[in-house]
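One protein chain omitted, others in place.
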Amino acid sequence: MFIVMKPSCSRSDIDSVLAVLEKHQLAGTLSNESDATIIQVLETPQAPISKEDINELKKQVTQKIKVLAGVERIPTITRPYKLASRDFHPKDTIVRVPAACTAQGYVEIGGQNVVMMAGPCTVESEKQLLTTAEAVLEKGAVILRGGAFKPSTSPYGYRGMGLEGLKLLAKARDTFGLAVITEVMTPTDVSLVSEYADILQIGTRNMQNYMLLDEVGRSNMPVVLKRGMSAKIEEWLLAAEYILAQGNKNVILCERGIRTFESATRNTMDLSAIPVVKNLSHLPIISDPSQGTGHRHLVEAMSLASVTAGSDGLLVEVHPNPEEALKDGAQSLTIGQYQQLMARLNGVALAVGRSVTKPAFFSALSA
Amino acid sequence: MFIVMKPSCSRSDIDSVLAVLEKHQLAGTLSNESDATIIQVLETPQAPISKEDINELKKQVTQKIKVLAGVERIPTITRPYKLASRDFHPKDTIVRVPAACTAQGYVEIGGQNVVMMAGPCTVESEKQLLTTAEAVLEKGAVILRGGAFKPSTSPYGYRGMGLEGLKLLAKARDTFGLAVITEVMTPTDVSLVSEYADILQIGTRNMQNYMLLDEVGRSNMPVVLKRGMSAKIEEWLLAAEYILAQGNKNVILCERGIRTFESATRNTMDLSAIPVVKNLSHLPIISDPSQGTGHRHLVEAMSLASVTAGSDGLLVEVHPNPEEALKDGAQSLTIGQYQQLMARLNGVALAVGRSVTKPAFFSALSA
Amino acid sequence: MFIVMKPSCSRSDIDSVLAVLEKHQLAGTLSNESDATIIQVLETPQAPISKEDINELKKQVTQKIKVLAGVERIPTITRPYKLASRDFHPKDTIVRVPAACTAQGYVEIGGQNVVMMAGPCTVESEKQLLTTAEAVLEKGAVILRGGAFKPSTSPYGYRGMGLEGLKLLAKARDTFGLAVITEVMTPTDVSLVSEYADILQIGTRNMQNYMLLDEVGRSNMPVVLKRGMSAKIEEWLLAAEYILAQGNKNVILCERGIRTFESATRNTMDLSAIPVVKNLSHLPIISDPSQGTGHRHLVEAMSLASVTAGSDGLLVEVHPNPEEALKDGAQSLTIGQYQQLMARLNGVALAVGRSVTKPAFFSALSA
Partner (left out) sequence: MFIVMKPSCSRSDIDSVLAVLEKHQLAGTLSNESDATIIQVLETPQAPISKEDINELKKQVTQKIKVLAGVERIPTITRPYKLASRDFHPKDTIVRVPAACTAQGYVEIGGQNVVMMAGPCTVESEKQLLTTAEAVLEKGAVILRGGAFKPSTSPYGYRGMGLEGLKLLAKARDTFGLAVITEVMTPTDVSLVSEYADILQIGTRNMQNYMLLDEVGRSNMPVVLKRGMSAKIEEWLLAAEYILAQGNKNVILCERGIRTFESATRNTMDLSAIPVVKNLSHLPIISDPSQGTGHRHLVEAMSLASVTAGSDGLLVEVHPNPEEALKDGAQSLTIGQYQQLMARLNGVALAVGRSVTKPAFFSALSA
């Protein structure tokens, strides 16, 4: 249950609402949207009570509050996710990420333009990372991806460079002006990773790691939340709701394929999830065709198809020498393939009324 | 095992090859491609013999035959499907379907242009069918879809108008010049449906109805073979191989979604199947976003994404009044929605270097 | 909609009911159960009418008929399947199959006892079949399985001995008194296979081959209907309903695993389907752990677990020399393994209050 206050509401208006809630043993938490103050009511009171009693309580409280001064509306949201639903927030959410390489100094995800995030699966060395960063920047990426903490199915697999990897990512950002996205795997690492990255990534295995979602929600960092490998769209939006419910509005969803019986591809990309999510939610959604297909030669087709289906961006693995990659070389584009993808992407984006966000010198060159 | 003869080979060259086969108790069947004569060797001899013996036999026979006059090559095909593989037939197959509404008098599926097949899920009445046919023709379809024999999950569901439906489809063709595609469900109906239709459709439930595949293979009709709802791509190509092995080269694959745990859509469209199939096979592939998504509001996005991913055509359900459709109204586009789809499809097709096949008067008008 | 007549009803009572139906343009078909006459009303009248109109029509007709002489009840069945549901037929259905090797001369499936069906995947030769038949009979099977018409994923795979295979199966029956189950793949083969077999098997790929279901329904043969490899339980019961709706009450369901992402087994056996089906339907259900697991060493555990979960029988592949089997050798038990399975099965059946149906000489020996 959420109470949307008028932009003009006073602190005492808010206090009056909180007082009513408190009288009914309900906790209300405040959050400040750009255009409104929202009071979120924790629906489960301290002592567990029955479903019927909760509903009755909500009804009583709603009637008392909706007539108070400063209250704009108490939206009816029938979906189990609330803050993530279009009923709650009809306009598209646009997440802004600082990126020195752009003319404006920031990138918008979820707006008019399609955003490219490219780079190696895993940060392996300074040379590998900087070479890739420069190449993808030159070919039109504005965000650099690269794993420092890597989930590995086997305990004997490579688990990443850790802090050293984060430092290299920050160095690449300082050198080229690309924004940086990298994965965070456990709550206690959130503040560390946030020091070095511009966007936190939550991987498919952690989509329902609720303590991690909570912790990321308490930061204000942009977050890319990958779909769990067997998550229903509703569960995915509920995972996003965990982050939103803690006050972090900067959530970007990422379709990366689901697990099915088909073995010709690593996962089965569910591109219909893109228009489904756009319909149900206001959150941006991007697509990861590298993880989604597992095969380099399928990445271009699925990148273009994702954008046509409505994707707000792409997360693509690129490696200067995929044969020698420590992880997932088979699904990494070469720099030449990445360049070809970008050339085709522009036309496809235009055909659906969008353009691709470019680094600043691109515009300079074309002027 | 297949023996590709030189275009210049003589009848006696062929007979020499057959004689070698016969000496080893193997049967060879002839087929005439546009550019070559193919001798297909039935790999399982009359009496079952062990796998090792068959391989040894093939090796011996290959050595004897490859030196004969008129023999061009005996391709090595490692995939379990042979005639369907790109190893066997490196160039794209183009299936030609007569369509009076076009300037050339026929439509090519699998070539440069994207082909639209549109119409109602089910033929319900003359008025419904002709209204829809006229509307989709005007908005740019060249092939009319419509079910006369309908698979129904329940024996109490509507199973179609049968012969009357076929006659209405033929009437629509005669009236508007659209080619007609409709489903055939059992071997004994193949010749009947072939009298009225231009393309036979094999539905998802019948992808592994081998006697039906055999019978359709013995006709020379163009066939749209839908992917089984839980078929792997390899099994799908093997089902196509059944048809090809009987001599019918006019096979068109159709991705229509697979069954997964996701319940927000009727099926999960596997668009990566499109580039996977294009890589493994020379056969054309189209996409059915109506069955694939089950929801009208998702059809446009998935149609455009399919074409971007490489689809050679679309099979789309359109109904003049979807609310009153006997079957699958929820996934049928209105005529207005179909018009909007076509408007956007042109731009998307151009962006990937293709165009949309248009009825003749379209060109006339634009001239 | 079904009208259950009193056992004492007269022909003129029935005619009165049919007359009311006819007046409303509805067709009624008669079937004679052992304890009641059932009039099945075809719910879709000739001319398609709207769902609301059909419901209104049914309501009117029900009110007129329920007061007529000889009418016992018009059951309310909320599930989409009707004749297959426990609402329609609360008692367990028992399917009786003639089997000379038993003391009574027949086997009952769905009753107190668990029934063993064993034999080779495929009939390969007289020697192979008779050797296996004798062995499984000695170890306690009463039904012999063996494929004469074999579905093969590849057109180049072995498709069975056909009529010769059927004749060998009949010879094995004549020699050993075992009942025979074998697959039928297409409607036009139903009468041929029925001449030689005691039970028709419909394979997983044909679960929704509706013309085949119709044709089998018009025979009165016992039918084992395997679950489609991605069929929901509701769809499976609707496939059974096709057979029942044509008047054939002798339907036995068979769980054989569904398709999932797990690759350690050929399919994933859904043993919970057994108690689910027992709850929803009165039909017998058996289990096929050979197809279900694909690995010989898993067959015993899954056989025992199936019976504990409530399975009325087992369909198990046995081969005198699995290494040399033409098909599916990896999942065939040796005769020694089959013997061990039977030894353990007796104890497990007893623990859940059942016993295993034995050939006559077993009783003779133990007397």
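For reference, chains read A, B and C in written order, and residue numbers begin at 1 within each chain.
In the analysis below, a residue touches a chain if its C-beta (ideal position, glycine included) is under 8 Å from a C-beta of that chain, and two chains touch if they have at least 3 such contacts.
Worth saying up front: this structure is predicted, and the values here are computed from it rather than measured.
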One chain isn't shown here. Among A:T37, A:T182 or A:N209, which residue touches it?
A:N209
Which of C:T62, C:T268 or C:Q337 sits in contact with the chain that's absent?
C:T268
Residues of subunit C in contact with the chain not shown
230, 232-234, 258, 260-265, 268-276, 279, 292-293, 297-298, 301-302, 304-310, 344, 347-348, 350-352
Even though one chain is not shown, subunit B touches it at residues 259-261, 263
Which parts of subunit A are in contact with the chain that was left out?
42-44, 48, 50, 80-82, 124, 151-159, 185-188, 205-206, 208-213, 229-230, 235, 238, 241-242, 245, 259, 324, 326
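The rule is short, and it goes like this: only the chains that are shown with their structure count from here on.
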Central chain of the complex, centres being mean CA coordinates
B
By number of contacting C-beta pairs, the most connected chains are A-B
For subunit A and subunit B, let me know how many angstrom lie between their CA-based centres, rounded off.
39
How many angstrom lie between the centres of subunit A and subunit C, each centre taken as the mean Cα position?
51
Shared-interface residues of subunit B (touching two or more other chains) are 230
